[in-house]
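Not every chain is included here, but those present sit where they belong.
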Amino acid sequence: MNVATEFDSWAAEGRDRGMEERHWHTAKHVLARMPVEAGETVLDLGTGSGYALRALRETRSAGQCYGLDGAPEMLRNARDYTDDDAIGFVRGDFDALPFATDSVDHVFSMEAFYYAQNPIQTLREIRRVLRPGGTFYCAVNYYEENVHSHVWQENISIEMTRWSAPEYRDAFREAGLFVAGQENVPDTETEIPDESAFPTEEWEARAAMVERYRELGTLLTVGVAPS
Amino acid sequence: MKETLLDILCCPLDKAELELEVIREDDEEILEGRLICTECGEEYPIEDGIPNLLPPDMRDEATA
């Protein structure tokens, strides 16, 4: 399996914790907007280190939490980092979710959705597992408007879906989800060096880095399952 | 993984319920076992407390 091969090596190199740290800059704002009530069931798609579920348990008293991932090393690490009986980790694939219909209150996914082989099928699966009125918080840094992310495809063997913001809205609707909102969540924490430091290894110009982090940030699309 | 958490898991193929066979557990959770689909009979292993519910055609023998 492609995903396991690619992401197991990431996990082995400690990139799971590295992603957690970087993604947290915007993921924490995304999690804070979710209408998770005490005791509700949450599913995290492409859970990586599992940080999102630990946060929702601690800050919102979420109930049963499931972290799904395709890479066994990611899951092993996530399990190690987690000391909470109400959080379970499951190996599975986005396109064939191993959860009962109507069994989940909220689905969260950070920087993972676009790895789905068939993203519309993934959205249909999310709609299926969500109870009526349940929400899908879909956060991505790789998307059409974020031109700075386009090169990422070169460094990874999995084909990534690069939708624009309107394409995300259309796809949600095509899969039968209501679109409740969409926004760019800026990353105000990644440090941007002084003008004199540019060009850096990664950034030609300071303005580009400002645009990437402070303006484009993370694209969040919020879906709601109909009755 | 805690047994109570297994409740909403289902077969990724036909979404039917799963039956649990415990091989090894401690005071807290299931460590090794099998989840068997009550509909199609497909078996999904639990290893180191983590159920592998990949569709069978995506399961690589090396890690499953």
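All chains are identified by letter, namely A and B, in their written order; residue positions are counted from 1 within each chain.
The rule we apply is simple: contacts are C-beta pairs under 8 Å (C-beta built on N, C-alpha and C of every residue); 3 or more make two chains touch, one makes a residue touch a chain.
In this text, all values refer to a predicted model and were calculated from it rather than measured experimentally.
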item	value
Whole-complex copy numbers (one chain of each kind is displayed here)	A x2, B x2
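In the analysis below, only the chains that are shown with their structure count from here on.
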item	value
Distance from the mean Cα position of chain B to that of chain A, given in whole angstrom	24
List of chain B residues in touch with chain A within their complex	1-2, 4-6, 8-13, 15, 17, 28-29, 44, 48-55, 58-60, 63
Residue ranges of chain A in contact with chain B within the complex	1, 4, 8, 41, 64, 66, 70, 72, 75-76, 79, 85-86, 88-93, 96-101, 103-104, 128
